[in-house]
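Heads up, one of the protein chains got dropped from this complex, but the rest are sitting where they should.
Order as written gives the chain letters A and B; numbering starts at 1 within each chain.
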Amino acid sequence: MVTTSTPLKAESKNLNFYYSNGHQALKSVNMPIYENKITALIGPSGCGKSTFLRCFNRMHDLYPGNKYEGQIVMHPDNTNILAAGVDPIEVRMRISMVFQKPNPFPKTIFENVAYGLRVRDEKNKRVVADKVEEALKGASLWNEVKDRLDDLAFNLSGGQQQRLCIARALATDPEIMLFDEPTSALDPIATANIEELMDELRGKLTILVVTHNMQQAARISDYTAYMYLGEMMEYGDTDTIFTRPVRKETEDYITGKFG
Amino acid sequence: MNTATNMLNHLTDLTISPRLAKNLRRNIKERIIEFILMLAALSAVFTTFSIVAILLYESFGFFKTVSLVEFFTGTEWTPLFEDAHYGIMPLISGTLTTSLVALALAVPVGTIAAIYLSEFASHKTREITKPILELLVGVPTIAFGYFALLFVTPLLQKIYPDLPGFNMLSAGLVMGVMIVPYIASVAEDAMRAVPMSMREGSYAMGATRFQTALRVVTPAATSGIVAAYILAVSRAVGETMVVAVAAGQQPTLTFNPIDGAATITAYIVQVAMGDLPHGSIGYQSIFAAGLVLFAMTLCFNLIGHVVRKKYREQY
Partner (left out) sequence: MAQQDSQGTSPPAHASTLGNLTAVREMIQRHKRSDIVFASIGLLALMLGLLTLLTLFIDLVMDGYPRFNLQFFSDYPSRRAGSAGLLSAWVGSVLVMSITFLTAVPVGVGAAVYLEEYAPKNWFSDLIEINVSNLAGVPSIIYGLLALGLFVYGLGLGQSIVTAGLTLGLLILPIVIVSTREAIRGIPVAIREAAYAVGATKWQVVSDHVVKYSQGGILTGVIIGMSRAIGETAPIITIGALTFIAFLPPSPITEVAPYLNFEWLSSGFTVLPIQMFNWLSRPDHAFHTNAAATGAIIIVVTLLMNGTAIYLRYQIRKNIKW
């Protein structure tokens, strides 16, 4: 249940987003993100859920011409991470991301996980090794790769690669982790592994996950938001959304009448 | 529309209708055109075949006089002298030295330019600079030869007064500048082939452009970048006018870029400038030298294309 005692980690306020071609992909989106909870974003393709997710670590800044309006406020420091004066790199150091398709770097397993630390100029070998081990354990990959940390990451299976990408994102102790349809490119067994892993991260990490799979949202998330055509249609705790949605559109989507 | 059917009609029914006759004529015309076009395409095969045949044929005459052992191990190349020696090593050392000087300049500059073009430059900058690079490739090499001999060498002599008027250093440096656009464009091609998702993965970790370029994109594009270097070597080895004008024409077994020395190409030019009787050993010697040059560039080109193909398959 949404209780006032759960602290807020971030909050989107009247967020509008425009792509460089002028298309408005988000329309005045308001949504809270609670600390150490999993929030799922669902909705039909093109509804803006991935666009919304990618606002959180300013991925849209990589492409010229994209424009944000409104705010995403991080707590406890009350920083609007979309503000012009805030460096996107600083935002990305606080909020990490796991992508739709596993995108390991052309490096060894160890160096993939250590990447964030290298980027942060961590020179202490001991610290790096410990962090890598911790992150790999956190991503339930340690037992499978501990004897071949110097192998190329490309040699791992798809599911392992995705867990490697999760370990890469975990290694820098992010405040929020974004998952952009993390299992859409994986087989059912690998999907189950990732879901289990996310379940283990619950309570330790604030997670925002985009999924096209409603069962997945129902299984793993604490809160669910249903988006449609760039608008936030309904937001609530997952049980309520899936059992007693307020809006007809949400119910239609969830029951498969639409979407 | 089918020739075979029409031919059959023609045979079985000798009093064919005017319409079928028209079809037949049309089909024959189509076949003739296709055949002519095929001949045009075969001209490429014919050219390669002729190159190999001519080089081998004339070299064969050369190697009747000169043993392969002397050719590859001899340290003196003086086919036009009374006391003739036929060791190709001095020409190869000249070729390699000028090429290495060129690469020493072109590899770092070309790679940096490629990284800049692919990872830093805005769309607009790229639109402006790429045609400029192309223009540079189009400048005739004889003009660069003039530049090396009468601009770069005097300039270097101001810094290092003992530098001879003909030297491999300035020829190599100018050749390097000529090769930069080539490395830049092939390497940039390879970097742009690295999927955006990989860059996003790096940026999402808080990396800057430079970190992403250096730690993710460049390693991911390694095979393409290496291919650019290998293809560039082939260019440098086969380049003629700059070295013929500025590096000197005296075959000397040296790897010191300060010295003047002849390359394989410069030797061919030197001999062709003179009036050598057809069929003489001197005449044949340029084909033997050319065969070595052809084999070298062919090797580099083949390796380069194989390596390049590898990255195209990778992504």
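Please note the rule applied: contacts are C-beta pairs under 8 Å (C-beta built on N, C-alpha and C of every residue); 3 or more make two chains touch, one makes a residue touch a chain.
Every value quoted in this text rests on a predicted model; they were computed, and no experiment measured them.
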One chain isn't displayed here. Which of the visible ones does it touch? A, B
I'm checking contacts with the chain that's been left out. Which of A:D151, A:E200, A:D239 or A:D252 qualifies? A:E200
Of the residues listed, A:L15, A:M93 or A:V132, which one is in contact with the missing chain? A:M93
If the missing chain were put back, which residues of chain B would it touch? 26, 29-30, 33-34, 36-45, 47-48, 50-51, 54-55, 57-58, 109-110, 112-113, 115-117, 120-121, 129, 131-136, 138-147, 149-151, 174, 177, 180-181, 184, 206, 208-211, 213, 231, 234, 237-241, 244-245, 265, 268-269, 272-273, 275, 278, 286-287, 290, 293-294, 297-298, 301, 305
What is the set of chain A residues that contact the non-displayed chain in the whole complex? 77, 87, 89-90, 93-94, 120-121, 134, 137-138, 140, 142-143, 170, 172-175, 192-193, 196-197, 200, 204-205
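In this text, only the chains that are shown with their structure count from here on.
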Where the centres are mean C-alpha positions, what is the separation of chain A from chain B, in Å? 49
Mind pulling up the chain A residues that touch chain B in the complex? 57, 59, 62, 64, 89-90, 92-93, 96-97, 99, 101, 103-107, 115-116, 118-120, 165, 168-169, 172
With touch defined as at the start, can you tell me which chain B residues reach chain A in the complex? 122-123, 195, 197-208, 211, 215-216, 219-220, 222
